[in-house]
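A single protein chain has been omitted from the complex, and every remaining protein chain is retained in its original position.
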Amino acid sequence: MEALMTLLVGIFFAIAIYLFLSRHIIRILLGVTILGNAVNLLIFTSGRLTQEIPPILSGNAAAARQMVTANPLPQALILTAIVISFSFFAFLLVLAYRAYQELETDDIEEMRFAEPENQQLPPLGY
Amino acid sequence: MRTLIFRTVAPFLSSLMILFSVFVLLRGHNEPGGGFIGGLIAASAFAIYGIACGVSPVRRALYFHPMTLAGLGLLMSSAAGLLSIFAGVPFMTGLWVDVPLFGDTVALSTVLVFDIGVYFVVVGSITSMLLALEERSSD
Amino acid sequence: MASSDKTNIDLSVAMITEAPPLADWLVIAPLLLCMVVGAVLLMIRKETRAQPIVAIPGLVALVIVDAALLLHVMANGPVTMTMGRWLPPFGISFTVDILGALLTLTAGIAALAGGIYGAGDVNDTGRRYGFYPFLFLMMAGVSGAFLTGDIFNLYVWFEVLLISSFGLLILGSERGQIDGATKYAFLNLVATTLFLIATGYLYGIMGTLNMADIARKAPNLTDKAPMMTVVSLYVLAFGMKAAAFPANFWLPASYHTPRVVVSALFAGLLTKVGVYALMRITLLLFPAERDTLAIVIAVVAAATMLLGAMGALAQTDFRRLLGFLVISGIGVMFAGIALASPGGVSGTMFYAVHSMIVMTALYLASGMAARASGGFSIAQPRGLYQSHLLLAAISLILFFAVSGLPPFSGFWPKVILVKASLDVGAWWLAGAILLTGFLTTIAVGRVWLHAYWRPDASDTPAEPVSLSPMRDYLPLILLTGLVVLVGLFPQRILELTQTGSEQLLNPLDYIRSVFPQGEVK
Amino acid sequence: MQSTMPSTTFMVLLLPFFAALFAPVLTRLFKHNAAWILALVPVLMFAHFCGFATQISEGEVVTGGYRWIPAFNVNFSWYIDGLSLTFALLITGIGALIVLYSGGYLKGHAQLGRFFSFILMFMGSMLGLVTSDSFLMFFVFWELTSITSFLLIGFDNKREASRRAALQALVVTGGGGLFLLAGLLLIWNVTGISEMSLLLRSGSGLSDSPYYLAIFILVLGGAFTKSAQFPLHFWLPNAMEAPTPVSAYLHSATMVKAGVYLLMRLNPVLGDTVVWQTVLPLFGGTTLIVGTLLAIRQTDLKLMLAYTTVSSLGLLVMLTGFGSEKAIEAAVLYLVAHSMFKGALFMVAGLVDHGAGTRDVRRLGGLMAAMPITFAAAIASAISMAGLPPFFGFLAKEEIYAALWEPGAWPLLLTLVAIVGNGLMFVIGFVVALKPFLGPRKQALSHAHEGPVLLWLGPVVLALASLGTALFSSLTHHLITSPMSSAVAGTPVEAHISLIPHIGMPLLLSAITVVFGIFAYRQVDRLRSTMFRLLETIGWGPDQGFDQFIRGIVRLSFRVTRIIHSGSLETYMKIIFILVALTILVPMVMFDELPNLPKMPESIVRYDLAIMIIAAIGLFSVVLAKDRLTAIVSLGIQGFAVALIFMLFGAPDLSFTQFMVETLSVVILALVMTRLKLTPTDHRPLHEKIIDIFISVAAATAFMLLLLKTVQVPFDPTLSDFFTRFSLSIAHGANIVNVILVDFRGTDTWGEIAVVMVAGLAILSLIRIRARPAEKIAANDPTDGEG
Amino acid sequence: MNLLLINVLLALIWAAVTGQFSFLNIAFGFVLGIFALSVIREQVGSVGYFSRARRVASLLLLFLYELLMSAVRVAITVLSPKMNLKPGIFAYRLKVDRDFEITLLANLITLTPGTLSVDVSDDHQYLYIHAIDCSDPDATRRDIAQGFERKILEAFR
Amino acid sequence: MDSFITILVAAMMVIGSAFTLVAALGLIRLPDVYTRMHAASKAGTLGSGVVLIALGIEAGDTGTLTRALAGVAFFLLTAPISSHLLAKASYAMGYRLSDISVVDEMPKAPEAANTADQ
Partner (left out) sequence: MIDSQNILDTAAVISLALLCLSFALTIFRVIRGPTLPDRILALDMLVATAIGFIAIIGIKTGFTLYVDIAIALGLVGFLATVAFARFIMARGHVREREGHPEEYTLQENSDG
């Protein structure tokens, strides 16, 4: 299963990176979300996969206490990562929106205010 | 989106969702849930309320600015961690007290306070963001 | 609600039984202080006048706490507190050695300077929308990163400081800021994501996240573990955070866009966290892998410092120029990491301290210069030497300091690094460091010529702006004073960095501080 | 670290810096008369160093110091022998005169106080340089002289020429300083010694070291730049942009001699090798000739003097490199003589400028009557410069010829060089001393007048000193020349030469020089125009070279930086992900960390596979979506699929959160989209897309391979086992994940909520803060404005 | 008074959701209800028709029946090889005039497969309904008037 | 009793899933967004609701069952709202009814008039 999952993670990464390489901020933002998922799945797989046994020690699951539950630590790490990446995504999205308002484009090649295309050669005298 | 139908139903939906969010928050220690998910549900509730009835009722309903709630949440969580200094144990150590109440006991803990702090932070931040997006270029 | 399943259990198998001495709380105190004050400032963010009144004493307290922590570490060696009382490596340990404590203190000082300067520089809107909360949370991120002993926790603090830096960066919403913020945000996001990815792999391979635990287990890893690859990934991630060539695009694209005080804080704090993390990972955790990568790091170091200095030469905008100087300094710091000798590491630590102070001060000075004369362009002569002598004098000191000229703070670490390079026969690295100093001298010398010496030739000379002695000059004088003081009396810092480098290169003390009983199962 | 009176010396070394702090205040109080007070500082120091004279003349050395940076083995320590002492006396003695002269010269200047500060700091640096024992202290002072001279040269900051000259000096001498630093550190590395005194005493076989050549080149890099050896000489004449007191002080008497000092200081350890004895005279001799020729071309008094300074430095280097005891003696004598006459002549040039309003030799003449004192000082100094009795210059010149006149072609060549050089210097000395004063008085100069005492005191005293030292040559030799020569030679050397000439070759050579000089003096105008034309024909010099260097390096940097920092986020991203792919794939291959081929799972017909396929479909449809709205909806598909995957693999909390987050992401996307007027999608050319596909597949493959490898390593479940074991029993929670989040690893969550909070605030400020008026934004907002 | 009812209702829902009908839990649910309601206090003007539980139950039954029947109808439509559709939007003249009642009616109509409330006219006079089978709009109008709308009026008037 | 519940649960599972599939089919086969809405947002909701109740029954404790029922109630509460909003928005923004539609009594926005089919 882990091999299959690895393949899926690979697809996630490929798509995310491809979107990151786009010229439109909105596409990059889609890439951000997918990259977040890619990383989460990566950590999840990295902590090894177990089928269907949640790490919860009560209720019906208590019966399964003797069984090997899914590794809880990567889950906690991913939860933290999900929350963080969601916060970043939201920020970036609003940033893109503001960029679109202020710079009147969402094409990153046209967003050249911090590093203008026609940069001035610094003075050569003294 | 302030249609009659939506506007009429939304407040009830929202309060139901808030209720559910607290439920999810409180049971998180034993079953899926917790402060973060609870907070997200509550924030969604405010979002729905805002979309249906406008932002200002939500703001009035919250009384405090949502970001203030978020600050309060962080403060609570930090305080929950700091409490352990009085118990002579390291930062963020869970302290548990059983409080007898009406013949039942309620287990209160710094861990719970911490999780409630998480809840407030999430509610505050996400609501603030959603409301700010929902209302226009005002302010 | 809570479970009532409380069977009696021997706590000692899971928890630390002895109470930590109160002094150990210093380990978490800077972070706690920043988080609490940040939260409070956020709650009162609409009281714009109260913001600095709360924030500046908070920053002073932070510096005091940081200093106390440093003294504590100096007296007792690395100090650990494992959060939640859980035995390490299960709980999150905060382990502070001299490297961490020293950088935390320096960061605190830079933040204090920024905080004071911000009181004059940041308007009501900026305060209302969170300048001080952002500052405190950024300091929380920075302090957390310097103090934590857990690699995933380090990631979390990285994110805290990153998102806070976003907040500071867009505080003003001008075109350039938004554009700069966009590049900064996306590229930094990639960097922290790489960090997270590497940590995911690391966990999958080693099954632990505690740095001391990693440090003690790393030498015994089987050959099958792909550690070289993972460590390379870490180097890339932190290299990017630190703005090392060729992954440093985000810095020149953004550092000149926000408010000056924000640039100043960024220059002082952000990249150094990347350098810190790289030192932590390569020197303490994976020395064997670092040895293999040394030549790569050295080449990166040389390229970064030289291209940074060249970048500075190519700029017309004073602030952009400073951004490239930040990069150049990063290259110099990388040199010590590549050398990994006691001298090299202590030189890097020393240089980091110097760079944090001097770059913060330079940005503040550039801001004051711009305010006094109306712009950042060095193509417009502005005659600051005539109109603002004190500012000019301070700037000049900072220029010399950043060029590594004596008797200022930049000189000693550079000499130490050159010597360390020569010690191992890396003459080209030594040459690169010296050449960088040369190019930097030309770059800042030109700024001095154009912006300070060259008289304002315009028909309507800019109205001379008076700068406030308290809010404007105080932070600058504070930092410049340190620059001079460290330059004249480097002994204490050097002692510290030498001890610090010993602690890094011989991780035994660090490990013992986390695992006093040795092996824990 | 024993010494006679360390604390006094220490205070003396620091004194000028303290004085510099107070100079502006004093100047504000006493105007230019503050010079009288400030001159006490060098006078005091001069007196202090005089106190060492007898002791040192007896072959002792004075050392002392404090531990400065023990951690780096650096002391603040001084080492005073004959060499240092002579320099110290010159610096402080001439320094006192310069301070006074400055008071007169810059009388009424608004920034006189600042000037005093600079010059005192310079004095302190120079003094520190010549007395330093430890290498690094030496270097610190070395760089300080560069810094202070930068400030002094640029003192007249409103003129572009001044600024240029200042930068030039800083760049050339600062750059040389870096060579020197490398050289000193290399010596330290090779010998383990970081102090001059120890190095000199060690008799270390540096010259046999394999690093000798490197050390030699590096040290020369420092010395030659500082001492303006051809072709790095150009900064020195340009430094004449500085006020004349600075020229007199820095560029004649002291700073430029720092390089010579360095060579002399290290002569005992680095000298006496073929390289040393070839390279130094070669460069020195060239500099001597080039300097004089360039000096001839000048019409400005100061520039003429400046170029002769270049040639004098060449002469000194040549003599030092020649290496014989006599040569060293000659160098010492000439150094002392030069300091006196050149200092005086510069001050004279300043006086003339001050009195007559110009320094152009063609427009000067007949000032003798108006400025008699100046004329007297000038003529005396010129005689010394020309090497004629009864001044100290004569002794020097005699000794030079005595030293150089040795059998062999090389000495002969150098002798010839010396004759030509000295002859031309003879010419210039007299041009400076005679032309402005003799002949008919030019009309424009009718108002010329003698300067105040502050101005003429300096040249007069120096002229007298030049005379006195020559007259009492045995005392001079005893106290100054012999100890210094001994220090330079590394062995005891006695100087004997006096005003009473010995008939012999040196005298003859002197005579030839004089004859040549007189001949040349008469032809000076023709010589000047010849030189002028010659240089015109060449049309290029190192001075223009400097401009070209600066422009070139700026242009180069500009181009390089523009290529690297193109400003295109797209390019940046490409590079980053190429780096990612390389960072993973290269070590994997190089260190044999590639994964094994995975086994095919036995049964792959499972619903979890179906979910994975759904995820993949969602992903591809995000990319292939014809418009971005479809992409967003497709984004939802992959998000839900991920949530389901989490659930299928036993992570309900994750699944829960992922559902929430994914939905909220889509919601926020939709909310934000309402504010964007979208243009249709990605229309880049195919080849760009193919490149992107290649990069993304490469990087993704890298991640995938590393993940595969990671899961093939045996897993260490210690942490999770612990959490599972104690979650319920100690932490009172059945949901292990949540217990980890709020208890075991609560600190992570603490930071995480800080992220959430800050993100909320940052978003709020992004939305709320508007840099531009609102109506512009409203145009982009298609929806209602209520709220 | 109405608020109190809703509050009690919320408390009970809480207890049901948590599956713990202890006094403490209900009390806690009540407190939470206060919290939840305080958020929407402005919108809660006049909602209190709890007494007519029976008629509400009858409405509910009708709804469940309609739901099931129509679901099957739609299923058959979808599954039939040749779909014979006559969709369209018709206007329905409302008898109910209170917001709550209009909303309830609209939602019930929507929940019943085959019909879908698209909008309410601005003057609250008409409900626009999309029907999958619009061959006889009048019949559908009659069904609604006799069915849901009448029941609603019974239950809440 | 147990076996009855088991069979009931199994039946509900299959029926619910089948309903969902029908809804999905409807989504594919029906001609325009409005008709598709009939299938999707109701048959779909109903399908998942049935399965959810099955889960509640299978769990065997009141808490879960009440939660499942509450969940279904919640779906029933929200489903008409979302359909209504979607339909209204689509219509208002000029997404036309399919050509086979027989009647449209909805007042049209001026721009929509020329494109929407009668």
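Observations
Order as written gives the chain letters A, B, C, D, E and F; numbering starts at 1 within each chain.
Rule of thumb we're sticking to: a residue touches a chain if its C-beta (ideal position, glycine included) is under 8 Å from a C-beta of that chain, and two chains touch if they have at least 3 such contacts.
Predicted model only: the values in this text are computed from it and were never measured.
Taking every chain of the complex into account, the chain not shown here touches A, B, D, F.
When you scan D:Met647, D:Ala699, D:Val713 or D:Ile753 for touch with the missing chain, the hit is D:Met647. In the complete complex, the residue from D:Phe216, D:Phe656, D:Phe715 or D:Trp750 that touches the missing chain is D:Phe656. Set against the missing chain, the residues D:Arg28, D:Arg67, D:Arg522 or D:Lys626 yield one that touches it, D:Lys626. Interface residues of subunit D facing the missing partner chain: 607, 610, 614, 617-618, 621, 625-627, 629-630, 633-634, 636-637, 640, 643-644, 647-648, 652, 655-656, 659-660, 663-664, 666-667, 670-671, 673-675, 677-678, 680, 782-784.
Taking the whole complex into account, subunit A touches the unshown chain at residues 52-54, 56, 59-61, 63-64. Where subunit F meets the omitted chain, the residues involved are 2-3, 6-7, 9-11, 13-14, 16-18, 20-21, 23-25, 27-28, 33, 36-37, 40-41, 44-45, 47-48, 51-52, 54-56, 58-59, 61, 64, 67-68, 70-71, 74-75, 78-79, 81-82, 85-86, 88-90, 92-96, 109, 111-112, 115.
By definition in this document, only the chains that are shown with their structure count from here on.
Taken together, subunit A and subunit C share the touching chains B, D.
Of all the chains, the one whose CA centre sits at the greatest distance from that of subunit F is D. Spacing of subunit B relative to subunit E, judged by their CA centroids, is 30 angstrom. Between the Cα centres of subunit D and subunit F there is a gap of 77 Å. In subunit F, the positions touching at least two other chains are 77, 80-81, 84, 88.
Residue numbers of subunit C whose C-beta contacts span two or more other chains: 2-3, 35, 38-39, 42, 45, 83-84, 91, 133, 152, 156, 159, 163, 166, 170, 173-175, 177, 182-183, 186, 190, 197, 201, 204, 252-253, 313-315, 446, 449, 454. Pairwise chain contacts in this structure: A-B, A-C, A-D, B-C, B-D, B-E, B-F, C-D, E-F.
Remark: subunit B residues 26-27, 29-30, 65, 67-68, 70-72, 74-75, 78, 81-82, 84-85, 88-94, 96, 105-109, 112 touch subunit C in the complex. Listed in rising order, the residues of subunit D touching subunit B in the complex are 652-653, 655-657, 660-661, 663-664, 667-668, 671-672, 731-735, 738-739, 741-743, 746-747, 749-750, 753-754, 756-757, 759-761, 763-764, 767-768, 770, 774, 777-778, 781, 783-787. Subunit F makes touch with subunit B in their complex at residues 74, 77-78, 80-81, 84-85, 88-89.
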